[in-house]
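Handing you this structure, nothing more for now.
For chain A:
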Amino acid sequence: MDTTGTIFMPPESSTIAGEVDAAFYFIYWASIVLFAIVVGFAALFVLKYRRKKRELTSGVAHNTKLEVAWTLIPTILIVIVFVMGFKGFIKMNVIPKDALEIKVTGQKWFWTFDYPEGVNTVNELVVPVDKAVALTMSSQDVIHSFFVPNFRIKMDVLPNRYSMTWFEATRPGVYDLFCTEFCGKGHSEMIGKVRVVNDREYEEWLEEAAFGGEGMSLEDYGAKLYVSKACVTCHSIDGRIGTGPTFAKVYGHSVRLADGREVMADENYIRKSILEPASEVVAGFQSVMPTYQGILKDREIDALVAFIKSLKDKEGP
Partner candidate 1 sequence: MSSHAEHPKFLEHHFVEPEQQAASAKLGMWVFLLTEILLFGGLFVVYAVYRAWNPDIFHNAHVHLDVMLGAINTVVLITSSLTMALAIRSMQLGRQSETITNLVITLLLAGTFLVIKYFEYSHKIHLGQLPGKFYTFEGIEGTNPHIFFGVYFMMTGLHGIHVLAGMATIIWVLRRTIRGDFSAAYYTPIEMTGLYWHLVDLIWIFLFPLFYLVG
Partner candidate 2 sequence: MAESHSQKHHILPLSVYLAVGTALLVLTGVTVWVASYDFGAFNLVVAMSIAAFKAALVAAYFMHLLYDSKIYLLILLTAIAFLAVFIIFTMFDTMTRDQIYEIKAAPIEPDAVIYREAVDTTAGVTDTTAAEVIDTTAGDTSGH
């Protein structure tokens, strides 16, 4: 297994990657040979047959052997290539029976992963190594696409429909997860991580993920959630304007809404903005935030409110 990657391909980190790369490199070398033939001969002819005087040229315009060869050989090559691609594709689409099932939800602009144990995470998929993981995916708004280059898997995530894919990671590590179907302003921020860990670490992580911030101050827990639940994608804490308004100096200040009203940013306002984001949109921003209803527990919302409250006097950069 190629674990360092090549100039063209990132390191192989899943069971399917080797097969995809084998097909890739088969086409690659076949292409280089064909390219060398075409461009090599063209260059040779240009050099060799440059017009010196007004030579006569031959009227030969056929050579049956040659023509059959350059029709037949590519045909054979593409049949081989098709079969290679077909085999890999079928493997990618047939999920092993004992796979760990995780529900993936894409929305503008983050990923949510729901584990069978009732745990959910945002933008970080943690999976055990050497274990098949089945992903049942759907979107809450527009089409997204789930892509992990190191695993060589990609599948569109459709609104109101399920799509499936699976992988089995072969090496512990942290891998990039991209959205590859254009989904708007935050498309290029819809980047997550896949963290592959060994079985023991996975069990520990599951336990920790079920952790509700016990023994932590609400404010610190909120700061943790601010990153782990992907608020950070759109809302800064230093006054910068992102896709959404900054969290700095919001709490306790009055906010002008898109419909012209002025409201005081108190606990209720913040809670409502998390659960019903479309109801009170801040002036100058688009109503693009999805609801966090069902993703955040009550205590988590409390923690976020406490965190935002702590930023009420924070100065900008």
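What we mean here is this: a contact is a pair of C-beta atoms (placed from the backbone, for glycine too) under 8 Å apart; a residue touches a chain by one contact, two chains touch by 3 or more; residues count from 1.
How were these picked? Simply put, all candidates are chains of the complex that A comes from, given by their letters.
Since the model is a prediction, treat every value here as computed from it, not as a measurement.
Asker: Which of the candidates 1 or 2 touches chain A in this complex?
Answerer: In this complex, among candidates 1 or 2, chain A touches 2.
Asker: For chain A, which residues count as touching candidate 2 in their complex?
Answerer: 93-94, 107, 136, 138, 140-141, 159-164, 275-276, 278, 286-287, 290-291, 293-294
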